[in-house]
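Omission of a single protein chain aside, the complex is shown with its protein chains in their original locations.
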Amino acid sequence: MTIDELRAGLDEQTVGEQLAAWIAELYPICRSITGDGVRETLRRLQRLAPMTLHEVPSGTDVFDWTVPREWNIRDAYIKNARGERVVDFQRSSLHVVSYSVPVRARMSLETLRPHLFTLPDQPDWIPYRTSYYAETWGFCLSQRQLEALEPGEYDVCIDSSLEPGSLTYGEVCLTGESTDEVLISSHVCHPSLANDNLSGVVIGAYLARYLERVSRRYSYRFLFVPGTIGAITWLARNEPVVGGIRHGLVLAGLGDAGRLTYKKSRRGDAAIDRVAAHVLRQLGDHEILEFSPFGYDERQFCSPGFNLPVGRLSRTPYDRYPEYHTSADNLQFVDPAQLAASLTACLGIVQVLEHDRSYINQNPKCEPQLGKRGLYHTVGGSAHSPESEMAVRWALNFSDGQHSALDIAERSGLSFEAIDRALRMLRDHGLLKELP
Amino acid sequence: MTIDELRAGLDEQTVGEQLAAWIAELYPICRSITGDGVRETLRRLQRLAPMTLHEVPSGTDVFDWTVPREWNIRDAYIKNARGERVVDFQRSSLHVVSYSVPVRARMSLETLRPHLFTLPDQPDWIPYRTSYYAETWGFCLSQRQLEALEPGEYDVCIDSSLEPGSLTYGEVCLTGESTDEVLISSHVCHPSLANDNLSGVVIGAYLARYLERVSRRYSYRFLFVPGTIGAITWLARNEPVVGGIRHGLVLAGLGDAGRLTYKKSRRGDAAIDRVAAHVLRQLGDHEILEFSPFGYDERQFCSPGFNLPVGRLSRTPYDRYPEYHTSADNLQFVDPAQLAASLTACLGIVQVLEHDRSYINQNPKCEPQLGKRGLYHTVGGSAHSPESEMAVRWALNFSDGQHSALDIAERSGLSFEAIDRALRMLRDHGLLKELP
Partner (left out) sequence: MTIDELRAGLDEQTVGEQLAAWIAELYPICRSITGDGVRETLRRLQRLAPMTLHEVPSGTDVFDWTVPREWNIRDAYIKNARGERVVDFQRSSLHVVSYSVPVRARMSLETLRPHLFTLPDQPDWIPYRTSYYAETWGFCLSQRQLEALEPGEYDVCIDSSLEPGSLTYGEVCLTGESTDEVLISSHVCHPSLANDNLSGVVIGAYLARYLERVSRRYSYRFLFVPGTIGAITWLARNEPVVGGIRHGLVLAGLGDAGRLTYKKSRRGDAAIDRVAAHVLRQLGDHEILEFSPFGYDERQFCSPGFNLPVGRLSRTPYDRYPEYHTSADNLQFVDPAQLAASLTACLGIVQVLEHDRSYINQNPKCEPQLGKRGLYHTVGGSAHSPESEMAVRWALNFSDGQHSALDIAERSGLSFEAIDRALRMLRDHGLLKELP
């Protein structure tokens, strides 16, 4: 099956529902940068794609960093004097600051207070907070919960462990005709947050599932890694592989109501940057952002020592929606139709990457006579040509070895699909020859 | 005589009337891509300029094409049962689909119907249709004529011939100081259509007539060729000449009420592109279009195997006026004043091409003292300089061997004329030296 056939056969509504169902399944699991939450998430995703799980021991040096001890948590709560759980990890995995060290103590509200994090501006929402690299502990709760706490003594329990173990990440490798690779990465370390980044994770897994089925020009490598430390760990263990990466995408925040947003690679003029911009323009309302050293794992892929051609596909950028890193990024916050449209955009980008080639005109001096080949309407004279004939003219005129299909699409203002179709048709008629 | 003197001496009103008179004379002739209509048109134009007529036999291979058989037509009509000519070629050369094979038959309206072409949206206009490369026949008529046809039998006659003969084109070669050439081409194959392209044809012929009289730096070659096949034929027979073409213009559609429009060469940054943009900007309202592989013979000159620096000068682009390729493109549709202004623009472009040179400042370190040479006002202190002094300063500062007169005009925002005048004056004072 070709990717064109696959894409043509997809039913967006069904796909959207499937993606949403997967997010719902994975949502309750408490993930962090290490531990059983990530492990369990990846094991379930193995049902979708041939994913290998890698375990990297705590203490392993990865560039300037060290793989941390493994964190696991079973339970956590704050009980009031009446023994009621006023903050309860069982109700939301966000209630505990990620990587909190174990604690079991009775203390006054005054002593407890510096360990409590809220969002005063959003009094019903629980924030998501982490403390990976400083040994401390804390609880996140809504402002209303905080205000309801009466002075007095509280039983505080975080039944966690922070011990030597390993960091877990998942990898799907699909070989293609070429060893040149396309890298698709998403961070898998966030607990019960739907858009950030179960949306990216399940879209990545579905993309792997689909691409496994089709003939591929490029090889594809999908990463499901804990944010920052996971990407760094993968890069540190795979430096020889990195040189083969020709294009890459970080997937994050793809289910909210906002328009598609592509953030350029650090290079700014990489092929992926032009391809993504073209595909998003064809799809409608969108935004293109310049690279900045903020955001997700594009920070590592685009660090100056690697400077990989890796961009990021999102919807609303993380710093522009208030639900970001709060309990409001929940199952209602992601929309099946938006998820499906994001996946379609990914497939569109892959489609262009797969088909973008250069051809050379075999009759470069003057136009070839299309009529005698049946490629031109019989009666001439009207002012407007159908799009397919316009595409043929553009394809012929600019197949000079300097312009790829995407170049011609951009210069003509026509879609990549229209130009690609014309190029292949002209090649089949012997008027163009594919460049290697 | 110099071109400056010639241009200064032109009276636009007189010229406009002459151009319109020529169009009126040529309008009734039924031209096509071959045949006596073109031949007769070119013979008449020989009164204006020293034009050579070339005849290329049918069957000659020209790149991917073959010169077609020669088409001639004497008469054509559709007669109704009462013997009345309800469609009559004698009333408009547009009534017959160009290159219609001979036909003489009686048939029902039903059988005739697929051979009839109309414009339902413009019920009073006759469309212009062609069928050069598929052997068929047809009539063009107004929608009202069609609707008036009663069911019944019709006598159909096209008294044409399609036989071995030749393709005719005209060429005017004016040698200049340099063998570098400027190519001016217009298509001469359209029947009774005034703007498209008798306007381009007569302006081209007048331009040749004028340039013959003046001293020339460049050599000029004017082509009057059938569209597409004529340009291809010329290119196939003149490949060695092509390398000498430094600048070129296709002239088409120059008499309508629209503003001047220049369509760039495929290169997009050729000298002619910058010159035409400068001249049109000086003349006022205008539009610059990017190259596209549609339109007139720029398609052949700018095919990738030639990629010549040839742009196109028009008024309203062909695909933006409804009269295009209809009987409404008639003598009323072209305006003498617009024709004359188009010719003036052509002369302006030639003027810049002729005079655009680079000079080198002989006193490059600091400004030279203009006052002692009488080139500067005596009493200083006011804020504003006259344009001539501004031009002198720009001319001196940017005559560094990197900037031509046009470069300086563009950078300064002053007119080419002002800069050119300053450069020549400074050269005459020994402050600048002309680069070869």
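Lettered A and B in written order, each chain numbered from 1.
We adopt the following convention: a contact is a pair of C-beta atoms (placed from the backbone, for glycine too) under 8 Å apart; a residue touches a chain by one contact, two chains touch by 3 or more.
Quick caveat, the model's predicted, so the values are computed rather than measured.
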Contact partner of the left-out chain, one of A:R129, A:R209, A:R357 or A:R411: A:R129
Just to verify: which one of B:Q90, B:T179, B:S215 or B:Q369 makes contact with the chain not shown? B:Q369
Hidden partner sits against chain A at residues 62-65, 97, 117, 127-134, 136, 138, 228, 231-232, 235-236, 266, 292-294, 299-300, 302-307, 318-319, 324-325
List the residues of chain B that touch the chain left out of this view. 361, 363-369, 371-372, 378-385, 390, 393-394, 396-400, 412
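In the analysis below, only the chains that are shown with their structure count from here on.
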Approximately how many whole Å separate the CA-defined centres of chain A and chain B? 54
